[in-house]
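Can you keep this structure in mind? I'll have questions shortly.
A single protein chain has been omitted from the complex, and every remaining protein chain is retained in its original position.
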Amino acid sequence: MVVYSDEFSFETAKGTDIIDITSQILESVESSSIKNGIICVFSPGSTSAVTTIEYELGLVHDLENALERIVPEFLEYRHNERWNDGNGHSHIRASLIGQSISLPLIDGKIPLGTWQQVICLNLDNRPRTRKVIVQIVGD
Amino acid sequence: MVVYSDEFSFETAKGTDIIDITSQILESVESSSIKNGIICVFSPGSTSAVTTIEYELGLVHDLENALERIVPEFLEYRHNERWNDGNGHSHIRASLIGQSISLPLIDGKIPLGTWQQVICLNLDNRPRTRKVIVQIVGD
Partner (left out) sequence: MVVYSDEFSFETAKGTDIIDITSQILESVESSSIKNGIICVFSPGSTSAVTTIEYELGLVHDLENALERIVPEFLEYRHNERWNDGNGHSHIRASLIGQSISLPLIDGKIPLGTWQQVICLNLDNRPRTRKVIVQIVGD
């Protein structure tokens, strides 16, 4: 039984920018040589988020729209009064979606659905370099 | 320290169909003979979700209602224009709730609250066979 840590980074446009990170996660799994275990996929930062979706551009647009409906950018946020960076909505969206997911690793594969990809969302209102950590425990 | 994988499947009605999967997870834990570790409960698919709730029928209905308020079925979704399957809302709801949870396993028990059950939600707009994977690392 071993612990394996890997990470990768990428540039994102200002939020909402939704990136398919499935292939990078699979590369980390392959580098680890671990065949069975649990994977933690974590994106540090309080305006970043990780979840899964069927990654097709229509749906990616729908998720952006839904986030704007549920947590609108142009409401009054006390966070904005304090820091004047106008990203109160980015933080709230990130807290609601969450920054990590836990995935099973079975026989060297992640049993995602046929149409399911893992995504990282830059929710900040400016371009950000986003980092994703892939932590695996198994053997 | 070992890795144990189990899975179970069940039929669901068209979404929102909310299933209490606590007892099946506990059976997987018992089959594993693992007493202490971390459990990953994961449901593959981009219109499925996993979370916890006090599973009583009033609240199950309230969760369905809340999802319809927060992500209404009859809005314009670009996903629907593309595929014509009318389940854009299902995907968005699934991305927001998430498809996995991480649970502690302590002395052979999952320390859920007294009124807390683990649920799998079929959010798709048609009946689906849903699969849940229970992955445990521990000893």
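By letter and in written order, the chains are A and B; residue numbering begins at 1 in each of them.
Heads up, the rule we're going with is that a contact is a pair of C-beta atoms (placed from the backbone, for glycine too) under 8 Å apart; a residue touches a chain by one contact, two chains touch by 3 or more.
Keep in mind that what you see is a predicted model, and the values were worked out from it rather than measured.
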item: Chain B residues that touch the omitted chain in the full complex; value: 1, 36-38, 40, 51-54, 56-59, 61-63, 66, 70, 96-98, 101-106, 111-113, 115-116, 119, 137-139
item: Hidden partner interface residues of chain A, rising order; value: 1-3, 5, 38, 40, 42, 44-46, 48, 70-71, 77-83, 88, 91-92, 94-96, 98-102, 133, 135, 137
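Heads up, the rule we're going with is that only the chains that are shown with their structure count from here on.
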item: Centre-to-centre distance between chain B and chain A (centres being mean Cα positions), rounded to whole Å; value: 19
